[in-house]
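Complex shown without one protein chain; remaining protein chains in place.
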Amino acid sequence: MSVDLVRVSFTVNGSPYDLELDPRRLLSDALRHDLRLTGTHVGCEHGVCGACTILVDDAPMRSCLIFAVSLDGAAITTTEGLQSSDGGMGPVQRAFHECHALQCGFCTPGFVTTVTAYLRDHPSPSPEDAREAIAGNLCRCTGYQNIVAAVQRAADLVTEGATGACVAPGTEEPT
Amino acid sequence: MTTKMFGERVPRVEDARLVTGNGRFLDDLGHDALEAGFVRSPQAHARIVDIDVTDALDVDGLVAIYTHEDLEGRMGERLPLLIPHPTLTHGRTPYALAKEEVNHVGEAVVMVVATSRYVAEDICDRVRVSYEALPAVVGVEAARAAAHLVHDDVPGNVAAVMVQRTGDADAAVDAAPHRLELDLAIERSASTPLEGKGVLARWDADDRSLLVHTSTQTSTSVRQAIAAKLDLPVDRVEVVTPDVGGGFGVKIVHPWPEEVLVPWAARRLGRPVKWTEDRREHFVSSAHERGQLHEVRVGYDDDGRLLGLSVRFWHDNGAYVPYGLIVPIITSTQLLGPYKPGVYRVEFTSLYTNTVIVTPYRGAGRPQGCFVMERVMDAIAADLGLDRTVVRERNFIRPDEMPYDQGLVFQDGRQLVYDSGDFPASLAKLKALVGWDDFEALREQARGEGRRVGIGLACYVEGTGVGPYEGGHIRVETDGTVVVSTGLTSQGQGHQTMLAQIVADELGVPFERIQVTTGDTRRFKYAVGTFASRTAVMSGSAVALTARTVRQKALSIAAQALEADVEDLEVVDGLVQVKGSGGGSTARIELGTVAVLSNPLRYAFDEAAARATQFAAPADPDTPPVGPGESPGLEGTDYYSPARSTFANGMHAVVVETDPDTAEITILRYCVVHDCGTLVNPMIVEGQIHGGVAQGVGGALYERMEYAPDGQLVNASFMDFLMPYATEVPTIEIDHLVTPSPLNPLGVKGAGEAGVIPGSAAIASAIEDAEGITITSMPISPSQLFELRRAREGRP
Partner (left out) sequence: MKPAPFTYHRPRGLDEALEVLAALGEAGKVLAGGQSLVPLMSMRLSAPAHLVDVNHVPGLATVHVDEHVVRIGALARHSQVEHDAAAYDALPLLRQALRHVAHPTIRNRGTTVGSLVHGDPAAELPAVLLLLDGSVTLRSAERAREVEAASFFIGPMETALRPGELAVAATFRRPATGSGTAFVEVTRRHGDYAVCGVGAVVGASSARVALLGVGPGPVLVDLPDAVRDEPLDDERVHALVEEAIDPEADIHASADYRRHLAHVLVRRALAEAHHRAPGRAA
C-alpha cells in the first residue's frame, strides 16, 4: 500500500506552510505532529468535545473534523497564535489565568480559540451569553463557572486599558 | 517584608504554559516514536480460537505484531492485584494481552507497532481474531443470579463478601418503634478525563535503562511495576508524568496493560514507542464506577433518631479487580456521613461481570453511600412528617463529640475516626445560603405561575488525606532559586502553586523563586500517588516539614557566617537576618549565598562557586569542611506520615424545576457549604468544588454507561455518553466553614473529591420534593421521570 501524498498550502498563525500530506491526515494531527504545534489538543476525535477547536479564516472549527489537505489557501490560527506580541499571554489567555478558568488545561486551547472568535462579534456578553458561547466545548475540571467569568473578563481585557479583576459568581470569602 | 501566601487566592503558576499551548501532555512528546495500536475484543465473553495476522503482514509501516504468546517471563503472567484484602477471596486480574479468553468488550488481544497511529489502525483492521462466544454476565442482577460465570473458577461470580458491624443492627431495627426498608440503585459512570491515557517509552540500549512518560496518577508505583514486569532493576527505570489532562481516579490504576506493553516493546525493538489512547478505547478499556444495588433496613424513634441501620449492597466490579475492594469499602464506611447510625451493620458482595473494570472515580464509592444515607434521612422525614433538615440535625455527631470513632475499619486499614467538624454549624450556613426556611413561599409563587419546583439537600463526610506517606525535597540553589519536588503527580489541581505557597511561608522565600516538580521519579523516588484528596494533606505537610528542616539548616550556616546566634535569626523574603532588624541591618545574607557556603568546593565553575572554594572562604583549617552529621548543599528531605485520615465534610442544597409537560429537569440553584479545614488557596479549592459539582450533576442527570445484555457498551462516544456542557451546569454558590484538622501541621483536610459526592443525593431529594414521587434510582432522565409520573398515575 503506497500513499499518494497531496500538496496543500496554508498559513498557521501567520506563517506560510507548503506541505505534502497523506490526504487522510486530520488537521489536528497535521498541526500537532507535522508542524509540532501541540497546543491544539485532541479529546474525542469525533467533533463533540471541542478541545481541538482552531480558527479557520477567523471562524472556529473542529480540527479533528477537517482533513488538512482540504484547507488549501486557508489562514489557520491556534492558541499559540493568540499570545501577546511579546510571547506572553494574550487577552483571552490572561482572562483564563486571572479567573482560574482552567485546571488541567487540556481543553483550554479549544476554549481560547472559541472565545476569541466569539468576542469579535459579541464584545460585551452577559453571563448568560457567555455561557451559551462556550456551550460547544467540554471541560471536565472546572464546572465552567470560572470560564463564564473569563469570557466576560476577556471582553474587558480585549478593550484597551482594562483594569479591575476577575469577578467570579457564586463565591464567598472564607469565614 | 514577605507577604503571607498561605490562604491567599494566588493565581496559578501552571497557567501561562497551558493557555499559550506550551503545556506538554503525553501525546505532545515523542514525535520520533513508533506508535502502538491494539486489537480489542468486540465480544464481552469469549474464548480466543485463533489469531490470524496474514492479511496484516504486507502493510507498509508495520513494525511488529504481538500476542500473548510473545510475552515472555513475567510479562506473560497476570497483572498484579494492587490492593489485596483478606476478604477478597477470589481476586482475578487480566493479562497484559488476553490469553485464551476475553472477559469484556475492549480487552486488549493483539498489540501492533507501526510507523504511525494511522498505519497501526490499518493493521489492526486486518488482524483476524476468531472467537467462540460464551454467555455474557452483564449487570448486578445477572451476576448475582449467577446463571453464568465470568470466571469458571469463581463460584457465584463473587469476588468478595465483607461484613462490618458495631452490634446486632437487625435486632435494633426490629426493636425500633419505626422501621423502613428501601431499595436504592446507582448506575455506572466514569472519570472521563478529556485526555485519555498514554505511554511513551524510550529504551537506552547503551545505558540499559528505560525512560517512560505516562499519563498517570502515580509515577513511582508505575516505575516499580514496570521494573517488576520487565525484570529490570528498579534503578534502570525512570517514570515521568508530563502535564496530565485530568485523571479523576482512572489514572491511579496501574500498571495498565499498555503501561507495561509499551516499555516492553520499546526495549524489544530498541526504538521509542508511544501509545495514545483514543476516546473509543477509553470508554471500553479504562475503568468505570458507581454501579451498585443497595437494600437498607432502618429503625428510628419518634424524633427520627436512628436506632439501627442494616445495609446490604452488591457492587459490580467488572471483569477484574486489580484495584481491590477500595470502592465498596469506602461506600460501606463513608455511608454514615455526619450521622450516628445507632447500631450499624453493613455487608457487601463484590461481583464479577463481563464489563469494563470498576475502580475509583472521584468520590470513589462515597456518592453511592451518600445517596443511600440521605435517601434514608428523607424517607424518615417523610414518614414522621418532619422537616428534612430537622431529622438530619437530630442525628448529627456533635462538635463536642469529636474526635468521633464510628467503630469501623476504613479503606486504609485504620479506624474510622472523624478528626473534626461542626455539622450543625455547616447546616445552619447551608440553610441560610439557600434560604431553606423561605422556600415554601417560593414554591407557592411558582405554583401560581404553573411551574413546579423543589428543594433538596445532602450531607457527607469524606475521609481524605489517607496515608501511608508522602515526602518532599527542597534544595536552595546558589542563585536563590528554591527547587521543590514531591513524588505524587498532578492532573490539574494546581499543585505547583499550592505547594509553592506553603514553601514560601515556611522557608521565608518569595513565591516567584520557587519551582515545584511533581511526579518525576528522577527527582523523587518515594511516593504513593494522587488520589483520595490527599495532596494538600500529605505532600503539603511533607514540604512544610521539609521547608522547616532546610530553614533550620540555613539558619545554622548563616549564624556562623554572620557570627550571630541561630535563635536571633529569621528568614524573610529570601534573606537571613537578625530578627526585628526590618531589613535595615547589614548583618544579613541571601539564601543563595547560604547555599554557596553550604557546599565547600575545590573548583570554581561559576562566580558563586568561586566564593566557596578552598582558598576563598576562610575556615578553621583543623575541622573538616563538612562536619559530622552535616551534608553539602542547602537541601533537605522529609516525609509526612499520619496515623489516620483527615475527614472533610460538606452539605449541598439544590433547587430544581421540573417541567410539568416535558419532564425536563432544570437546576435553578446549587449551594455548597464546605469544610476542608484550613484553605491553602481558596481559589483552587473553589475550582475543585465547581468541577466536582459538575461531575455530580452529570452523574445525577446525564451520564450512564449503557450496556446491552450482550455486553456491548452502546454509548461509547461523547455523542451518547452525555457529559454536561456549560449549559447543563448551574452557577454554584459556595460558603466555607473552617474547622482545622488537628492531625497535620497545616490543619488542612483535602478538597479534591468533595464537590461530586452529594450530587445524586441532593438532586434526587429536590426532584422528589418537586414531584412528590419517591426517587430510588439515579441517574434520572426526563424520560425516566415521565415514566415515574405515569406509574404514579397508575397508567401502564
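We just call them A and B in the order they show up, numbering each chain from 1.
The criterion applied here is as follows: a residue touches a chain if its C-beta (ideal position, glycine included) is under 8 Å from a C-beta of that chain, and two chains touch if they have at least 3 such contacts.
Not measured: the values here are computed from a predicted model.
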{"item": "Contacting the left-out chain in the complete assembly, out of B:24, B:522, B:602 or B:790", "value": "B:790"}
{"item": "Residue in contact with the excluded chain [from A:70, A:126 or A:159]", "value": "A:70"}
{"item": "Touching residue (missing chain; options A:13, A:38, A:83 or A:114)", "value": "A:114"}
{"item": "Identified contact with the non-displayed chain, of A:41, A:62 or A:140", "value": "A:62"}
{"item": "Touching residues on chain B - with respect to the absent chain", "value": "117-118, 121-122, 125, 278-280, 661-664, 702, 706, 714-715, 719-720, 722, 724-725, 727-728, 781-783, 786-787, 790"}
{"item": "Where the unshown chain meets chain A, residue by residue", "value": "1, 3-4, 6, 22-24, 26, 29, 45-47, 50, 53, 56, 59-62, 64-67, 69-70, 72-73, 114, 132, 135-136"}
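Criterion: only the chains that are shown with their structure count from here on.
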{"item": "Inter-chain centre distance, chain A versus chain B - centres from mean C-alpha coordinates, in Å", "value": "28"}
{"item": "Contact set on chain A toward chain B in their complex", "value": "1-3, 22, 24-25, 32-33, 36-46, 48-49, 51, 78-80, 82-83, 88-90, 93-94, 96-98, 100, 102-109, 112, 131-132, 134-148, 168-175"}
{"item": "Chain A-touching residues of chain B, taken from the complex the two chains share", "value": "7, 11-12, 14-16, 18-25, 27-28, 31, 58-60, 118, 122, 192-195, 243-246, 248, 278-279, 491-494, 679, 682-684, 686-687, 689-695, 717-719, 723, 725-727, 729, 731-738, 755"}
